[in-house]
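Every protein chain of the complex appears in place save one, which is left out.
In order of appearance the chains are A, B and C, and numbering begins at 1 in each one.
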Amino acid sequence: MNKILVLHDSKSGNTAQMAGYVAEGAKSIADTDVRLLSVDEAKAADVEWCDGIAVGSPTNMGILSWRMKRFWDDEMFHSWGKIDGKFGCAFSSSGGWGGGSEMACQSMLTVLMNFGFLVFGVTDYVSRDLTLHYGAVAAKAPRDEDVRAACHKLGRRLAEWTAVHCHGRKNEHPALKMDERLMPEG
Amino acid sequence: MNKILVLHDSKSGNTAQMAGYVAEGAKSIADTDVRLLSVDEAKAADVEWCDGIAVGSPTNMGILSWRMKRFWDDEMFHSWGKIDGKFGCAFSSSGGWGGGSEMACQSMLTVLMNFGFLVFGVTDYVSRDLTLHYGAVAAKAPRDEDVRAACHKLGRRLAEWTAVHCHGRKNEHPALKMDERLMPEG
Amino acid sequence: MNKILVLHDSKSGNTAQMAGYVAEGAKSIADTDVRLLSVDEAKAADVEWCDGIAVGSPTNMGILSWRMKRFWDDEMFHSWGKIDGKFGCAFSSSGGWGGGSEMACQSMLTVLMNFGFLVFGVTDYVSRDLTLHYGAVAAKAPRDEDVRAACHKLGRRLAEWTAVHCHGRKNEHPALKMDERLMPEG
Partner (left out) sequence: MNKILVLHDSKSGNTAQMAGYVAEGAKSIADTDVRLLSVDEAKAADVEWCDGIAVGSPTNMGILSWRMKRFWDDEMFHSWGKIDGKFGCAFSSSGGWGGGSEMACQSMLTVLMNFGFLVFGVTDYVSRDLTLHYGAVAAKAPRDEDVRAACHKLGRRLAEWTAVHCHGRKNEHPALKMDERLMPEG
């Protein structure tokens, strides 16, 4: 089984909503087991279990929340150096466009890289004006259809990469699914 | 006189349009002289002249364009170490929200910091869902009113900081103009 | 009086040691009042008091510690939007060179920018092989003379910028002190 963890912190509920769509996206790939957990519920064992992780946090002052940071500093401390090579991506809700959601995603990817994860963004667009090149982003709640689609796409791509790279399921490679992908050049 | 340089690279014209609004914003502060120049026109002497600079580039692969980078690597090379203490900010147009415009702004701020500039973003919102915490950003052309307002606000704030900090015009401090500012908490 | 806050989190004591040198550097500028506080001692009022701040944290997983983040997320929450225009810089100790101390500084500068601060690094070198372009950095404790000099330089530059820009003391501008500065080109 392809194993995906969607880990999130959320205060207003916006990032938690995003997490739900990310989890749905991951489940859209066959034979994928998905754990959807808040940072208060998750344990180091959940991260150790997964092939790939999507980490979500509200954008707080331009980077991830202190609660999400504490998870990686404290709960994950003894796992450091033992979980290299998993796959990772990020998502975040901020107060508005230009409010730091890309940078918050970058801060989560930095943490994941520190743990030896292979991190990525998604080239695809989900509408004329929305993409998720460094993670899925939202201004406030994921109300709009394209924001939801971005979250779904992120989870789906994560599960595709782990299927391809951890389980040898070459048929799940996004390059073979161009008909379902919205690319600006094609 | 308060001296502001708005320096931009643009291929499609989108970032050039943003630059125009930034320049207008800077001019909205009294006794401010504004130079609006493309990266092909500007010289090191223009940067040396200014109190503050707004640098704009299209978001190309998540960071500033190679043409804008070349300007700082080559044209500005001999000015390095001689222009510390000026003020700086950034703006960028990308293909879509989530497409890297925040990160492109960050790359420009990194370059400016390398030259000893004091760099900033803007706390104010310009509409319910748009801010410019790390620079003014647009998805494609600055068509929408709030995106134009973000550019205007960026130039205005730049000219305010240089007025306050370089010319002792304390009355231009944004803290004294709360009535014209849109802040989420107030 | 020129007012400087040196705020730090430290677990091993390495970043606390750096903070001491930063504070000494700030005091080397005349008529400067320096508060040196750990993140457990500091209050929002200390940040509101200062003209400029140097923020230090251990490099934890590539960014600032969760304790330092919590300070800005929680303690400073109600100050957001009311303290724009102060000056800020960063310092960090990591486990080794290449271990993320530059990126940890960047994460602190991102938080400061979010609060409307004007942030900077230092162009000067402190030895042939050490500079502090994005903040002062150390591998483990600040044992070596040049690492201590980098911390001192950071605090000094911070107090210079606030003296020049907040208090109109133009004679403190680093451009007038080239004889005390180590620049690669001169």
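The definition used in the following text is that a contact is a pair of C-beta atoms (placed from the backbone, for glycine too) under 8 Å apart; a residue touches a chain by one contact, two chains touch by 3 or more.
Values in this document were obtained by computation on a predicted structure and should not be read as measured data.
Undergrad: Out of C:34, C:54 or C:136, which is the one that touches the chain we can't see?
TA: Missing-chain contact among the listed residues: C:136.
Undergrad: List the residues of subunit B that touch the chain left out of this view.
TA: Touch with the absent chain occurs at residues 60-67, 69-70, 72-74, 80, 100, 103, 107, 110-111, 113-115.
Undergrad: Which positions on subunit A touch the chain that was left off?
TA: 78, 80-82, 84-85, 87, 106, 110, 113-123, 133-134, 161, 164-166, 168, 173-175, 183-186
Undergrad: Using the document's contact rule, name the residues of subunit C that touch the chain not shown here.
TA: 62, 95-103, 106, 125, 127-137, 139-140, 150, 184
Here is the rule we go by: only the chains that are shown with their structure count from here on.
Undergrad: As a multiple of 5 degrees, what angle does the CA superposition of subunit A onto its copy subunit B give?
TA: A turn of 180 degrees brings the C-alpha atoms of subunit A onto subunit B.
Undergrad: Taking the mean of the CA coordinates per chain, how far is subunit A from subunit B in Å?
TA: 31
Undergrad: Quick check: what residues of subunit A touch more than one other chain, meaning two or more?
TA: Answer for subunit A, listing residues that touch two or more other chains: 62, 100, 103.
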